[in-house]
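A single protein chain has been removed from this complex, and every other one stays in its place.
Chains: A and B, in written order; residue numbering restarts at 1 for each.
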Amino acid sequence: MPLRYDTLTFLSDYGRVDEFVGVVHSVVRAISPGIAVVDLTHDIAPHDTRAAGLLLARSVQYLCPGVVLAVVDPGVGGGRRGVAVEVGDGASVLVGPDNGLLAPAVAMCGGATRAVELDNADYQLDSPGPTFAGRDVFAPAAAYLCTGVALTDLGTEVDPAGLLPGVLPVSHVDDNGDLVAEVLWVDRFGNAQLNVDPVEVDALVGDDESVELAFAGGTRVASRSITYEAVGAGAVGLVVDSYGLVSVVADRGSAAGDLGLAAGTEVRLRVVDDEAANGRAAGVSVNIGEPRRRP
Amino acid sequence: MPLRYDTLTFLSDYGRVDEFVGVVHSVVRAISPGIAVVDLTHDIAPHDTRAAGLLLARSVQYLCPGVVLAVVDPGVGGGRRGVAVEVGDGASVLVGPDNGLLAPAVAMCGGATRAVELDNADYQLDSPGPTFAGRDVFAPAAAYLCTGVALTDLGTEVDPAGLLPGVLPVSHVDDNGDLVAEVLWVDRFGNAQLNVDPVEVDALVGDDESVELAFAGGTRVASRSITYEAVGAGAVGLVVDSYGLVSVVADRGSAAGDLGLAAGTEVRLRVVDDEAANGRAAGVSVNIGEPRRRP
Partner (left out) sequence: MPLRYDTLTFLSDYGRVDEFVGVVHSVVRAISPGIAVVDLTHDIAPHDTRAAGLLLARSVQYLCPGVVLAVVDPGVGGGRRGVAVEVGDGASVLVGPDNGLLAPAVAMCGGATRAVELDNADYQLDSPGPTFAGRDVFAPAAAYLCTGVALTDLGTEVDPAGLLPGVLPVSHVDDNGDLVAEVLWVDRFGNAQLNVDPVEVDALVGDDESVELAFAGGTRVASRSITYEAVGAGAVGLVVDSYGLVSVVADRGSAAGDLGLAAGTEVRLRVVDDEAANGRAAGVSVNIGEPRRRP
């Protein structure tokens, strides 16, 4: 029997230490044996719906069409709804809690065309308690969609406009002309992605090769580079990253570690003040034969 | 050629940093190319057969029928036997070391119907040393079972009654009327599962909405809740968890972290002493105009 969707992409904050991910795979396979499951990640920090929503939005253009099962669900069992959100008139469906997690990816796909609340228990597992909706509600819904069960069989149709939106921070230029940005994501290598498009940097500094970064821990001059390598050892650079946004990077080192940046950290970008920069580069100078005195 | 079993579920303490898991996948695929492998977890703490046995017992009702390959094997290469244990008259087979790891799951499946010791080298890989039985003994046995090799071809039949039993801690009520329980498992979110059935709590406290927990670090009153959310911020609750046992939980926080609980920790449940509880809530009182004296 051909599948309606043949790829299920799965992300969660379940970690890999407990059996949660494996059990969800088993539940999916029992319902929809032929499906290919692609694990996007399961190491979202517990309950971090913002990070998961951003990760999914970054990834979505590279995913195979099909069903996305996304479970980061601090309110599991409580008032939040479980939903399945169709995009592209059925090209794909995103399944998960209605807590903002799905919203950025849905927006990237052009918005929802239909949505249902997952309230039909016929497509759920019986369970002694309500704390593992990934296994009992979301995985079955995703797997049944793959087999061809209609979206509207999974529950009551709801207005997509009523789904909880994701909150994406927007950069802006302040009264001093600084571009006020925010770290969206620090990756494994310590690269810090900003909510900044390369054209915003062009508008800020023109053809300048460097940009001053101001952050809680101080300021730093970053060179605008194409590659990590071109940044040079010990220095900090700005590259257009693999998602087309501006990232603060180091060559074979962690820029986020060096500068103390984390997801949510504010970073201000501004034109380099050359006089000040020269002063810093020159440091405190002494003349030959004139040892620096103690104060 | 149709497979005898089409799902192989795999758990181990191999971690994901070394190549062990990937090499086992390769060995399985070389023998049984069409098989689907579901990874349950590979991050069992090294040599922790108790945790692995409990994890497998929790999961087993959700697994697809087939072969379970379970390798947590501190005695690898030594005196312990490698075994394949059939359950449900061949519905599934569990493969691993005979060190108690498989026993709780076998019991959950109604007990073993047959078992063999894996002593037929024809279904093993040649190896320079005996330290990676997962690759050389257990994975080939599991994969050959999937292809239709008979259980008894893998080695000498042994009496299932002689397999090493798992040791599951049993709760009991002591002379003071306390329910003496033990933490079976702390999950990623800090929920602490007890070896306690909800009916035991009913029997202990009747309709009371709260239960007193006593543990090495002190005592704490826990509310009996349906969801994490209902516990309320900063408080501790008891829920019926997704496996039907009683878990100590917090809302968007780690109950195990707050209370200092770990797998194996003793927790006593008792009726809340309302007077004592009121006293604690009131704290030590002073009257206006009468500063508390130093002792």
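The rule is simple: a residue touches a chain if its C-beta (ideal position, glycine included) is under 8 Å from a C-beta of that chain, and two chains touch if they have at least 3 such contacts.
From a predicted model like this one, the values you see are computed outputs, not experimental measurements.
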Touching residue (missing chain; options A:Leu11, A:Val180, A:Val211 or A:Val236): A:Leu11
Subunit A, residues in touch with the chain not shown (by the definition above): 6-7, 9, 11, 16, 36, 38-43, 55, 58-59, 62-64, 185, 187-189, 191, 226-230, 239-244, 247, 249, 252
Where the missing chain touches subunit B, by residue: 13-23, 25-27, 29-30, 33, 46-47, 74-79, 127-132, 135-136
